[in-house]
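Left out: one protein chain. Kept in place: all the others.
In this document, chain identifiers A, B and C correspond to the written order of the chains, with residue numbering beginning at 1 in each.
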Amino acid sequence: MSQLKHDYDDIPGTTVFDADLSRKGYHLNTFFFTLMKQENRDVFKADQTAYMSRFRLTEEQRAAVLARDWNEMIRLGGNIFFMLKLSFSDGMSVQQLAGAMTGMTAQQYAQMLLDGGRSIEGNRSKSEWANG
Amino acid sequence: MSQLKHDYDDIPGTTVFDADLSRKGYHLNTFFFTLMKQENRDVFKADQTAYMSRFRLTEEQRAAVLARDWNEMIRLGGNIFFMLKLSFSDGMSVQQLAGAMTGMTAQQYAQMLLDGGRSIEGNRSKSEWANG
Amino acid sequence: MADLFAGVTTSHVPAIGAALDNGKTAEPYWAPLFKGYEPTKAWFAKMKPDVAILVYNDHACAFSPDVVPTFAIGCADEFLPADEGWGARPVPVVKGDPEFASHIAQSVILDEFDFTIINNMTVDHGLTVPMSLMFGQPKEWPCRVVPIAVNVTQYPFPTGRRCYALGQAIRRAVETYEKDLRVVIMGTGGMSHQIHGPRAGLINSDFDARFLDNLTADPAALVAMPHLEYMREAGAESVELIMWLIMRGALDDAVEEIYRFYHVAASNTAVGHIILENKRSAVRA
Partner (left out) sequence: MADLFAGVTTSHVPAIGAALDNGKTAEPYWAPLFKGYEPTKAWFAKMKPDVAILVYNDHACAFSPDVVPTFAIGCADEFLPADEGWGARPVPVVKGDPEFASHIAQSVILDEFDFTIINNMTVDHGLTVPMSLMFGQPKEWPCRVVPIAVNVTQYPFPTGRRCYALGQAIRRAVETYEKDLRVVIMGTGGMSHQIHGPRAGLINSDFDARFLDNLTADPAALVAMPHLEYMREAGAESVELIMWLIMRGALDDAVEEIYRFYHVAASNTAVGHIILENKRSAVRA
């Protein structure tokens, strides 16, 4: 295994939003932040691409938003708390948003939580995950 | 002498901008802050009263601004660094602004600084000032 | 003299607010949770604090990507509920206590904590959901609030040790405030949860139980825990638990655990809640 840049890089399925990601996602998160106003949400929903053109997003970031590819948004610097503005605008609950990032169906994910949640066993380290 | 609320209350001719003044001057300083944009300065200069009506200033604060009564602005919660936006908008130098609060003419004040500035002797405590 | 007599911690899950606001508290999914807070509401109704120092994290609502304060204190007259993307919660305006907040700010800054003073901000579910859990749905909140916002948005967050020390500094600040005030401090956020990425949905009830036990009895065992351990063991977002250490630092070493409640899960989150009274307060009561 190559040396990790940060201790937290070993946690599987997890992205810690640090300064590097903050720089990468600055304009993306600024875009999300504007969705806290109804008038902005209205304009965004009427024409997502046009609204996003107001912000200095990369092509990848724009595509990830349009596709609602939440894991990809995180990879591109999206911060989960800022992303909630978009998912709330879409009428999603936090459970629906989180579930959408796991590869499970909404029902499977909800059931997992009813059953006590994802176990910590086997989920501490990337070394425990088949695909890291 | 009555007990002072803060140790710094004993410094003559001086107002320390603390939390109490910050609350008192919040809207006044917010108004000053907007003068950092040319378009706002233009609107303000065209009709000062109309521009100030956008902010929740007290009648006393409005009057002090119109009269350019700088000491009064400070008494009413103005912070010197925010007030500089107004004096710079008026084309005053910091020396002209500071001098205007001393009761000296601009020339007298400039000369005092050329001569080494106001002495600390006699200016440490309100007890040294005839009128406190 | 102001008297900080008790501390309360609770998770602050947004879905709890939505359940309340949409009249779903009696539904089978939600009823056990709200039942767990009934004793709390009774305790608050009896104790009648004048002010709550409410430690929470802003979830990217008051603070844009431009500004990330490690510790921020709200010194405004009032705080409007934030519109987090689906309209503001239909809850009362949160009334501040500018004079008390400014006293705390001044005291902790001179005590070498580098606060950011906030004179205008909205407050999100991190603050309003705990208010709803403690007080239900009144027309006006029954106490004033001093909001203290802690950065858990962008790493690095303040350390657990720093948070605990801040609590101690807040205690010193309260003890030097001359007005008669009954003060409670609340630490919110946590417990186990992760709401992003393929590992979302993680819950570690053993971790939570140990955390609750130690919070009352042995907080020294918690202050040295690195951020990594929270994030790895109890989900990335469980690091919000550092805010509970601020609450604990503000209390005496000797506390009585008045009430505890634990519930899995609300939405993605393990809900933990505890009420601690300083033993000296219990004696006086």
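Keep in mind that, in the parts below, a residue touches a chain if its C-beta (ideal position, glycine included) is under 8 Å from a C-beta of that chain, and two chains touch if they have at least 3 such contacts.
Values in this document were obtained by computation on a predicted structure and should not be read as measured data.
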Chains in view that touch the one left out, judged over the entire complex: A, B, C
From C:33, C:101 or C:121, residue that would touch the chain that is not displayed: C:121
Contact with the hidden chain (one of C:65, C:96 or C:167): C:65
Residue numbers in chain B that touch the chain omitted from display: 7-8, 10-19, 22, 25-26, 29-30, 32-33, 35-38, 41, 70-71, 74, 79-89, 91, 93-95, 97-99, 101-103, 109, 112-114, 116-120, 123-125
Chain A residues that touch the omitted chain in the full complex: 18-20, 22-23, 26
Interface with the unshown chain - residue positions in chain C: 65-72, 105-106, 109-110, 112-121, 154-159, 161-162, 165
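By our rule, only the chains that are shown with their structure count from here on.
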Category of the chain touch graph - line, ring, star, complete, other: line
Most central chain, Cα average position: C
Farthest chain relative to chain A (centres taken as mean CA coordinates): B
Between chain A and chain B, centroid-to-centroid distance (C-alpha), Å: 48
Gap in Å, rounded to a whole number, between the CA centres of chain C and chain A: 25
Cα-centroid distance, chain B relative to chain C, in whole angstrom: 40
